[in-house]
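Please read the structure below before turning to the comments.
Right, subunit A next:
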Amino acid sequence: MAAVAVAVTPEAGVLLRARGVQLGYWTPGGFTLAVADATFSVAPREKVIVIGPSGCGKSTLLKAVAGFIHPIAGEIIVAGRSTLAPGPDRSVVFQEFDQLFPWRTVLDNVAYPLRVNGWKRGAARDRAREFVELTSLSHAGDRYPHELSGGMKQRVAIARALALDPAMLLMDEPFGSLDMLTRARLQQELNGIIDRTNTTLLLVTHSMDEALTVGDRVVVLAGAPSRVVEVVDVRDVGEPDTPHYAEARLHLRSLLGVRHDREADDGHGH
Partner candidate 1 sequence: MLLAIFVGAWAAYAAWSEFGQNDLLFASPLETAQAFWDGWRDGSLADATWQSLRILLLGVGIGASIAVLFTVVATLTKVGEDALSLLTAIMNPLPGVAMLPLAMLWFGLSTKAVLFTLANATIWPIAINLTSGFKTANPTILAVGRNIGLSSVRLVSDVLAPAALPNAITGLKTAWAFGWRTLIAAELVFGVVGGEGGLGNYINNAKLYLFTPQMFAALVTIALLGVVFEYGFTLLERRTIVKWGMQRS
Partner candidate 2 sequence: MQKLRLAAVVIAAALVATVVAAATARGGATALVPDKLVIAYQPGMGYAPLIIMKSQRTLERRYPGMQIEWRVLPSGTAITNGVIAGQIQVGAMGTGPFLVGYARGIDWKMIAPLNEADLWLMVKDPNIRTLADLRGKRIATPTNTSIQAVVLRKMAEVRLGSSKALDAGLLAMDHPDGMQALLAGQIDAHFTSPPFQFQEKNRGARVLGRSYGYFGAHTFLGAVLTSRFYSEYTSFSNQLYRDIAAAIRLIRTNPQKVATILQQDAGGNPTWRQFKQWIGNAAITYTTRPRGLMRTATFMNRTDQLPGRMPSSWTDLVFPPVVPTKGS
């Protein structure tokens, strides 16, 4: 089961270091390697995007960072600890809308994890209100998840994840199930929220636009089994209608080996 977290000397200026990570899974046919070699790092308060075509193992990589699975080779060190179990220091926002507890209100979905981690009822409630407001959901605090739209549900998930004050926020294609308009809006909101909370972000997506809009650096996974082909700095890419943006996008496209003009992230929802 979960191995014990091993303490390693934390590196200055590095929150997450992945070195030679290999990930795979068992099927009836045998063992399949999904990720052959993932090596990259994330600095504190950085926003790193992992991008790759469908099935390249990027979600698997995120799960490994989160602690749900363990690499068969290589190491993942977060804040000086390796071999990790899931925990609130790396809180996750999943792709599915139904990641909220249906029997709790919006406010309680954010407050409950705090209580679980030692916060007193009153303080948890106050902090929950804070983050619910941060994600523009104050008017919906007493509603139940089934009364919310997809976009609102993802906002709640973000509020919950951030309220825990994680060392790193992990997001697994969080906007993949939303329509293009909502997705664009939430990407902007996410940027604002992350900047205000000074959170370190590791986000997985297959959308190049998302990578360019949200990210500081983009880790490109390609190949089968996949490996990190390049880490692109996109800090100064600018708005989508600038030439610098288009250039970066083209570069990403070539790295991803996309052959057609239409890409998977052209707003077909899920």
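Inclusion criterion for the candidates: all candidates are chains of the complex that A comes from, given by their letters.
In the analysis below, a residue touches a chain if its C-beta (ideal position, glycine included) is under 8 Å from a C-beta of that chain, and two chains touch if they have at least 3 such contacts; residues count from 1.
The structure presented is a predicted model; accordingly, all values stated were derived computationally and were not measured.
Candidates 1 or 2 all belong to this complex, yet only 1 touches subunit A. Of all residues in subunit A, only 66, 68, 86-88, 90-92, 94, 96, 98-103, 113, 116-117, 144-147, 164 touch candidate 1 in the complex they form.
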